[in-house]
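For this depiction, one protein chain was excluded, whereas all remaining protein chains were kept in their positions.
Chain IDs A and B follow the sequence of writing; residue 1 opens each chain.
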Amino acid sequence: MLEPLWGWPPPVLDPAGPYAEKVTVLAWALFAMGLLVTGVVIVALWVAIKGPPWIKSKLGGEKVVWIGGVAFPAVVLTILLVWGLTLTASLTQGITGKETRIRVTGEMWWFRVQYLGPNGEVILNDANEIHLPVGEPVVLELRSADVIHSFWVPHLSGKKDMIPGRKLFLRVQADKAGRYGGVCAEYCGGPHALMGFVAVAHERAAWEGWLAERHAAQAAAPAGPAMPGRRIFLESGCGACHRVAGTEANGLIGPDLTHVGSRLTLGAGILPNNHGTLMGWIGDSQSIKPGNRMPSYSMLPAEKLDAIADWLGRQK
Amino acid sequence: MPMRDRSKLPLRPVAPVWAMMAGLALLSACKQPPASRIDADAAAAARGLSAMETVGCGACHEIPGLDWPKGRTAPSLVGFDDIGPIAGQLANTPANLAAFVRNAPAAKPGSLMPAMPLSESEARDVAAYLYRIDDD
């Protein structure tokens, strides 16, 4: 089953890291302000219409406009503005360059994820899943391969757009290990509604282990070298778009499938990952996520789908 | 490829419409499903639903009780309690159904449905769940 990683309780009010948390405090304060002012206006309206004459006569002059329409908002807005600007400044602190750096590229309609080494070199290719160590800021380098997308993990921080021709940076930090849902927040055409991903926060040691495991898998031959699924995968031309390290499949158009078996989701955060969904996605991804860039391989007979899914499922 | 072709129609009969039509048919004919079907064990059915979630049957079928995915490649299983022969050919018995969901190509040569990684007992549970579908 697909874990509902956002929804109730509202992640904006249920932060999992310091950046989101600061905004949560602000959000509650803004609510309070909103309720208060709405209340003041409704009460003033009520009194203006139904109140006794002595209050009405006090309300019915320009003095009220100066107090209610100028002085009061000016004070409230100034306080808010100072708070907002201070917070903005603290949330956009400079990047030291020592943080873990992950490049996330928005593509129609999935997220390419690349883990960067100390010199900015790509050390691991992945898709639709971002693994971070807990308790430290991680710098995401946001790019776009086609149109404008927007990267948003509401539990961790506000959103930032992914803009063609630009490289934007977003710091995120999770203080609790766990899984957090993310979405593309900028309309990017077609199945924009079905473009998500998962952020997974691990304790530092577990995160390093996770990374090392993947490095080992990259170096070793792919799982099940003799399985028929591998042959069928390559014969069906899947390698034109997908890469599986250690095979001739080295396409760069679609998500890297070297570790597809260990992913939490398929189809960019929208399907649970298991044998059946793998088969269903390969066989007819268009009926699940209409308009996505992967054609439906409906010509593949059942046995071949089964074999491919079986083999892919082992690519952990 | 009759099964796949359905997914290419621009307007597919939507599940509730099917259910309603089935319901109307029942009202008029007062047809009762065979006792063996509705009496399927509730615990087994619950296990069956979770097995279906685990192996991802929903990627191709719409299945009552499974919110997502609701694939459209293969026939919807809404109103499954009212269907005739399995896949149009096999007698509609629990044993046949269990065998079919586990390894469709073996049960019905030429089937477009792949074999699923289900144990024999899981397959029986799945069949139990499918028989308990009651959309009337």
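Basically, contacts are C-beta pairs under 8 Å (C-beta built on N, C-alpha and C of every residue); 3 or more make two chains touch, one makes a residue touch a chain.
Basically, contacts and distances are computed from a predicted model.
Trainee: There's a gap in the complex where one chain should be. From "Cytochrome c oxidase subunit I", "Phosphate transport system permease protein PstA", "Hydantoinase B/oxoprolinase family protein" or "Energy-coupling factor transporter ATP-binding protein EcfA2", what does UniProt name that chain?
Mentor: Hidden chain identified via UniProt as "Cytochrome c oxidase subunit I".
Trainee: Can you list the shown chains that the omitted chain is in contact with?
Mentor: A, B
Trainee: Kindly state which of the options A:R103, A:K159 or A:R314 is in contact with the chain not pictured.
Mentor: A:K159
Trainee: Which chain A residues would touch the chain omitted from the figure, given the whole complex?
Mentor: Spelled out for chain A, the touching residues are 2, 4, 6-8, 10-13, 20, 22-23, 26-27, 30, 33-34, 37-38, 41-42, 44-45, 47-49, 51, 55-62, 64-65, 67-70, 72-74, 77, 80-81, 83-85, 87-89, 91-92, 108, 146-148, 150, 152, 154, 157-161, 163-166, 168-169, 181, 183-194, 270, 290-291.
Trainee: List every residue of chain B that touches the chain not included in the displayed model.
Mentor: 12, 14, 67-68, 70
Throughout what follows, only the chains that are shown with their structure count from here on.
Trainee: Measuring from the mean C-alpha position of chain A to the mean C-alpha position of chain B, what distance in angstrom results?
Mentor: From the centre of chain A to the centre of chain B is 35 Å.
Trainee: Considering only the defined contacts, which chain A positions touch chain B in the complex?
Mentor: Counting only chain A, the residues touching chain B are 1-2, 270-272, 274-281, 283-284, 287-288, 296, 298, 301-303, 305-306, 309.
Trainee: Which stretch or stretches of chain B touch chain A in the complex?
Mentor: Going by the criterion above, the answer is residues 1, 4, 7, 53-60, 68-69, 71-73, 104-105, 111-117.
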